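A protein chain is absent from this complex, but the other protein chains hold their places.
Should a chain be cited, it is by its letter among A, B and C, assigned in written order, with residues numbered from 1 in that chain.
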Amino acid sequence: MSSTFGTLFRVTTFGESHGKAVGAIVDGCPANLRLSEADIQTQLHRRRPGQSDLSTPRDETDAVKILSGVEGGLTLGTPIGLLVENRDQRPGDYAQTADIPRPSHADFTYQMKYGIRASSGGGRSSARETIGRVAAGAVAEKILKERYDLSIVAYVSSVGTIDAPAISTATVKKDLTREAVDRSPVRCPQKAAAAKMIALIEQTRDRKDSVGGVVTCVCRNVPVGLGEPVFEKLEAELAQAMLSIPASKGFEIGSGFAGARMHGSEHNDPFVRKGSRLGTRTNNSGGVQGGISNGEPLVFRVAFKPPATIGLPQQTATFQGKEVSLAAKGRHDPCVVPRAVPIVESMTALVLVDMVLRQSYRS
Amino acid sequence: MSSTFGTLFRVTTFGESHGKAVGAIVDGCPANLRLSEADIQTQLHRRRPGQSDLSTPRDETDAVKILSGVEGGLTLGTPIGLLVENRDQRPGDYAQTADIPRPSHADFTYQMKYGIRASSGGGRSSARETIGRVAAGAVAEKILKERYDLSIVAYVSSVGTIDAPAISTATVKKDLTREAVDRSPVRCPQKAAAAKMIALIEQTRDRKDSVGGVVTCVCRNVPVGLGEPVFEKLEAELAQAMLSIPASKGFEIGSGFAGARMHGSEHNDPFVRKGSRLGTRTNNSGGVQGGISNGEPLVFRVAFKPPATIGLPQQTATFQGKEVSLAAKGRHDPCVVPRAVPIVESMTALVLVDMVLRQSYRS
Amino acid sequence: MSSTFGTLFRVTTFGESHGKAVGAIVDGCPANLRLSEADIQTQLHRRRPGQSDLSTPRDETDAVKILSGVEGGLTLGTPIGLLVENRDQRPGDYAQTADIPRPSHADFTYQMKYGIRASSGGGRSSARETIGRVAAGAVAEKILKERYDLSIVAYVSSVGTIDAPAISTATVKKDLTREAVDRSPVRCPQKAAAAKMIALIEQTRDRKDSVGGVVTCVCRNVPVGLGEPVFEKLEAELAQAMLSIPASKGFEIGSGFAGARMHGSEHNDPFVRKGSRLGTRTNNSGGVQGGISNGEPLVFRVAFKPPATIGLPQQTATFQGKEVSLAAKGRHDPCVVPRAVPIVESMTALVLVDMVLRQSYRS
Partner (left out) sequence: MSSTFGTLFRVTTFGESHGKAVGAIVDGCPANLRLSEADIQTQLHRRRPGQSDLSTPRDETDAVKILSGVEGGLTLGTPIGLLVENRDQRPGDYAQTADIPRPSHADFTYQMKYGIRASSGGGRSSARETIGRVAAGAVAEKILKERYDLSIVAYVSSVGTIDAPAISTATVKKDLTREAVDRSPVRCPQKAAAAKMIALIEQTRDRKDSVGGVVTCVCRNVPVGLGEPVFEKLEAELAQAMLSIPASKGFEIGSGFAGARMHGSEHNDPFVRKGSRLGTRTNNSGGVQGGISNGEPLVFRVAFKPPATIGLPQQTATFQGKEVSLAAKGRHDPCVVPRAVPIVESMTALVLVDMVLRQSYRS
């Protein structure tokens, strides 16, 4: 259960990593939106592994097919079926783990919850599950772009202990684009930091280890008034969305955990006139107050753990409790954060489009 | 909208800070649970302001009345109506702010979203809204306690820059109780740190400022298998629940943001036999893998910003954009984290009881 | 569970027949709606028993209190708490039935489902549960009235075998008002039929028996485009709403069961220009096509069984299967349909307001 996200713009995903197909049904998309497979393919392409040496070499073309809900290039208001067939199936690579739950993977918990699990590749807990989200997110983004010129840009702000310096407000306003982010294979727009991150990832990969990182996301032109108090505050929905992404371990908005170390007199965001609207001088709130967007850029960060699959041998136990040594064969992704960037953007788009539609009945 | 939380155990809260009453309807509570007003009053009492010098002196008795759903001390399986009348109404204290949206409060965003807002005290964005959650959470906790002896204990792990040292695994296992937590008015079970926190809060209060902090929550005896992939992973639901609490800015589970700085070889939790069950040697996962509980203690942290209401004067603007200086009159809570402890526990209970009921149909 | 109705305009009801109170929380009501307790009281008064000799003499004042969500006579956009305290509690009247499940009542099924049940008066299965619906429906009606001048009028179209003649289209258009309906205590606007219905009810009451009936509901000025294919078609939501009313056994829209006996050539509603809009010449569709309102009056009928509580002795069995004779003491409602009229209207309003809000994001 719970493969559905959203209240008015509802996305239901399906598909195991090594099954026949993965995909999503998007229900509640407004009619008369111009939509083609190419619109969706762009983000799917950014999500795909094998884009650089930094990532897993598994070759996935991930071509999306629109099965329904669109005619003559326009949405009909009916459910949009999105399908991506699985081509590169290599179940053999994983066969060794039938009796050994991989440490920090979901083998053990799926087996305990369901009494069964997909025989290979992580099934629904695999990163491949996110294809449906990214495809649906691309539809959501089109709506946000066309109606509000709303932009969502995520980037890698740290890899392991390498932190990119804080981005200036001016850059946030203008220069932070997906193009700028994609200039580096590690998807960090700050050159010096990016170079260090790449070096760390390569070194980690060569040591057959993995490393974690943080993705920062910035949304501009977010209309004032989004978010549904009290349980579906904007930040609460974003937190749920982000923590639903595989491998994520934390979420913070605005000042976040650093804000917990501050005094109110430095943390408060005083109001100030910004042209015809009221804005805030600082943005420790990260674009929300009381669970509702305030018109400032939405800024939040998502922590990702190091990938659980590593080539280094690990002392662990079989399902029966017998001690064994386990070392993953083949090549694996040493760091997920570059590929997590479009996934974070997609989940953000799904949250925002739903909130936009839910707010619209009030005006 | 969105004053309802949960799928099978559904809580709907209502009530403005300075209106007639606040409360909650709990729908989906199993029948034949022994339940009295006293069961609920205990946690409401812990949530109440005015418990020590550290907190706001507003005297709220917060006596809960059960309106429905219980007969002869047993739940009927029907909706449980919970009502707390508001007694201490002092709208005058806030009247000055009619034209001035308080910085980092929800005055501005509520006004923009709804075109109207409660004239005093924050309305639904007030901490008083959490009474309904705490009352409902007390019902949830009873179920978890009776069925699984599941225990939920939260405590203050930092105030401003004062961090309590990490609690040892042994303490987590045995000595971390609500009684131990409540021994200190700041609700930090570690004496030395507690003393420093109290000093910082008093000093902050005397300076008419406020300060943030972090609450850590530990759940023991969580059954394996809770959590609903993919969008309602256990950590995703917890993240939503925590970010829906007023003033929260961040959530992390297990290793959290620190985990993003680690390598897989140190972060992975290898499996090991623990008596008759399979456990993990370390708990960087914080009790979840792939969105499903794994039987280890659930450990997560929630960041709270410093309260927005401060006595210090702030340069800000009116709704019309005119610059003004604003300083809150009266006494205000300089730090919310001690009172946030039972709220974090209650929201945790609401997440867990819903997941327990949702899992039950599988067995 | 399932005491909540609606997607955007969400109503949660609570309360047992003989407990402390009954009521509802309305979440998602648009802000800035003018609303007072008097607005709600009118329909509650129409729902109340004891309005005429035809009904049960139980005296219920049913005074509603607004607990939250309204300030200065305007809705705030936050949950509206509605409370009606129970005054006339006479549990003794029902005590005999502790061991005897009353035939065609819910005693047996509640006991089997929950393992417990309210000790008297039917608990949640009592007609008293509908107070929350009617209170919430009154709020919904205000919105529909103000935005669309939408009118909802229900009336009694048959009692037992007494059928009121079909109402002409002209009457539907103009003369069918609540005032016209309320002129007769049986709430049938057609005098001759009303007289016969009254005679039948009185005779039934004197025989200590009960009798069923049908309520017809007509909605005018329903905007085109309401209803959410495929599972939440307008008629599907109405059907659910009507069959959720205690004692209802059937629902039909437009031609209904009679339509199943017709040929397409007589049943189809051809299009015809009606002023500036396209309408249909006939209205066998009852105002919906493909699950979506078409601008014609919404017309549907709801069948109610005879009340299960009768003074006549019945041969039945105890929970343990022992044969017994059961005869209800005191006076009971011999026919529910006159009082069902405002309940049908209220549930209709709840369906329509939710559909109106859900449709609004498309425009």
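Throughout what follows, contacts are C-beta pairs under 8 Å (C-beta built on N, C-alpha and C of every residue); 3 or more make two chains touch, one makes a residue touch a chain.
From a predicted model like this one, the values you see are computed outputs, not experimental measurements.
Among C:217, C:292 or C:357, only C:292 touches the chain that is left out of the view.
Mapped onto chain B, the interface with the missing chain covers residues 7-8, 30-31, 77-78, 229, 357-358, 360-362. Residue-level contact of chain C with the missing chain is found at 1-5, 13, 101, 103-106, 108-110, 112-114, 124-125, 129, 158, 160-161, 204, 209-214, 224-225, 227-233, 235-244, 246, 248-257, 259-265, 267-273, 278, 280, 284-286, 288-295, 303-310, 312, 314-317, 319, 321, 358-359, 362. Think of the hidden chain as still there; on chain A it touches residues 1-4, 8, 10, 12-16, 19-23, 25, 27-28, 31-32, 65-69, 71-72, 74-81, 83, 113-119, 123-124.
The working rule: only the chains that are shown with their structure count from here on.
The geometric centre of chain B is 40 Å away from that of chain C, both derived from CA atoms.
Measuring from the averaged C-alpha position of chain A to that of chain B gives a distance of 26 Å. Shown for chain B are the residues in touch with two or more other chains, namely 1-4, 13, 113-114, 124.
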